[in-house]
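Yeah, one chain of the complex is gone here, protein chain that is, but the others are all in their spots.
Then we have chain A:
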Amino acid sequence: MTRISVRVDGASYDDDVEPRTLLVHYLREQLGKVGTVVGCDTSNCGACTVHLDGEAVKSCTVFAVQADGAEVTTIEGVGQDGLHPVQKAFHEMHGLQCGYCTPGMIMASIDLLGENPDPSDDEVREGIEGNLCRCTGYQNIVRAVRHAAAEMRGDGSGPPTDGHAAPAQVDTAAAPHVVGQA
């Protein structure tokens, strides 16, 4: 066992961990920070993204011992005074369906907006390319990130420049039974 000292979401922890313990398992199983989820477990999907000393990382691909002395922020720590603007934007723009990818999407998006406060649609798509949504809800995710960007720049009263002020409208023309049910 190796002794580590980590700050997670503003609290300090001293723990013994096996060197092979992955950061995501330390967060979830030893600290109970289950807001961070394990998706693919192969470094692809980004669901487990957290910030390590301010940088987005895939916590399934970092050993807990590598976080010794570091500051970790999880989805549980981003909105300590209410929701973070990116969380709020994902809510308002319906940037999720099942929600499993959402913690990682939000952590990656916050990281992107720290570097680029006004990304285009393409820049958002490239910026969060390390995060997969299997509900294929990317349209509203991109809108949410741009909406959050506008809020965080302080000009959030109006829509983003391309007019995406609302979630995508669902075209039900091809599925009249959906309308019927509604």
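Note that a residue touches a chain if its C-beta (ideal position, glycine included) is under 8 Å from a C-beta of that chain, and two chains touch if they have at least 3 such contacts; residues count from 1.
Everything that follows uses one rule, which is that contacts and distances are computed from a predicted model.
Set against the options "Aspartyl/glutamyl-tRNA(Asn/Gln) amidotransferase subunit B", "Binding-protein-dependent transport system inner membrane protein", "Carbon-monoxide dehydrogenase medium subunit" or "Osmoprotective compounds uptake permease protein GgtC", the UniProt name belonging to the omitted chain is "Carbon-monoxide dehydrogenase medium subunit". Contact with the chain not shown here comes from a single listed residue; of A:L22, A:V37, A:V72 or A:V145, that residue is A:L22. Residues 2, 18-22, 25, 41-44, 46, 49, 52, 55-58, 60-63, 65-66, 108, 111-112, 125-131 of chain A touch the missing chain (whole complex, contact as defined above).
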